[in-house]
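Note that this complex is displayed minus one protein chain, with the remaining chains in position.
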Amino acid sequence: MIEVLFFARLRETLDLARLALELSEPTTVGALKAQLAARGASWQALFAGCQVLAAVNQEMADDATPIRPGDEVAFFPPATGG
Amino acid sequence: MIEVLFFARLRETLDLARLALELSEPTTVGALKAQLAARGASWQALFAGCQVLAAVNQEMADDATPIRPGDEVAFFPPATGG
Amino acid sequence: MTDDVRILTTGLDPAALTTELVNDRAHSQGALVTFVGMVRDLSANPVTAMQLEHYPGMTEKSLAAIIGRARARWPLGRVLIAHRVGLLHPGEPIVFVGVTGGHRREAFAACEFLMDYLKTEAPFWKKEFTPDGERWVEAKPSDCEAAQRWQAAQQQQ
Partner (left out) sequence: MTDDVRILTTGLDPAALTTELVNDRAHSQGALVTFVGMVRDLSANPVTAMQLEHYPGMTEKSLAAIIGRARARWPLGRVLIAHRVGLLHPGEPIVFVGVTGGHRREAFAACEFLMDYLKTEAPFWKKEFTPDGERWVEAKPSDCEAAQRWQAAQQQQ
């Protein structure tokens, strides 16, 4: 199992804050994004763009970052704090 | 007449905060410094160095700045505020 | 040295934080630079309220990492970052960054560095409420460029 979190515009568009996914073997952020994009039109629109950032275990990640069972993965737009 | 003010280390060394001087005709800061340096050893030591700054009517001045009757002239060390 | 990262749901008081840094006898320093970011109050572009969302856990980690990078570049005394989350109104403080140091040069540089990285790397997101509806604030390219500026300066050293 992995936990996938969504924040801000992504959370609102998907109407989903968290998602538990089965993970039988290690994957990558890029592969997970492709898998999520296949879930439907709104997912496709969000994950095809370049405006989705990812974190694995609360550290910034890129498409090559590995994901292992038990990890916490998050997707969110570029930060606008401060 | 002109009024000559001394601040900080100059004031303490000369034991003098202000001095009224007769001024019959316009002079310059450089000429006034030479005139003051001739007043004695401590004056000579202060005004011969390059660490004395001058202001005329509360604006920074250099040796060429003219001094006219009624002006306020001040001598002081480089600023150390802030 | 003590680092402080405070995520606040209410009551970010720049005056109280300033006093805390000025009065810090344990790390007595000659210079303090603070930055306060506030909800803008522009009549041409009325924002009636702002919602600040964040990623609890990652927020604190990323701010601590940014402070670590600043400390690696400059000798600093206290560093204090406070950031509001939740609902804010025009004029209210969103963020406070305070840095003390022995000299003003590094306190200014570190405070600006912290703000540049906070804006691009710390997981906060703003949503604005206006008379025409609500909208998520879009990240500005200039914020990314600002963070890249420091990386270029580092490479030149």
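Annotations for the structure displayed:
Read from first to last, the chains carry the letters A, B and C; within each, the first residue is number 1.
Just so it is clear, a contact is a pair of C-beta atoms (placed from the backbone, for glycine too) under 8 Å apart; a residue touches a chain by one contact, two chains touch by 3 or more.
All values reported here derive from a predicted model rather than from experimental measurement.
Note on the chain not shown: across the whole complex it touches B, C. Of the listed residues C:Ala15, C:Ala64 or C:Ala153, the one in contact with the hidden chain in the full complex is C:Ala15.
Those residues of subunit C that touch the chain absent from the view are 14-16, 18-19, 22-23, 25, 28-42, 90-91, 93, 102, 104-105, 107-108, 111-112, 115, 146. In the full complex, subunit B touches the hidden chain at residues 5, 7-9, 12, 55, 58-60, 74, 76-82.
Everything that follows uses one rule, which is that only the chains that are shown with their structure count from here on.
Inter-chain contacts peak for the pair A-C. Centroid to centroid, with C-alpha atoms defining each point, subunit A and subunit C lie 26 Å apart.
Centres computed as Cα averages put subunit B at a distance of 48 Å from subunit C.
The set of subunit B residues touching two or more other chains is empty.
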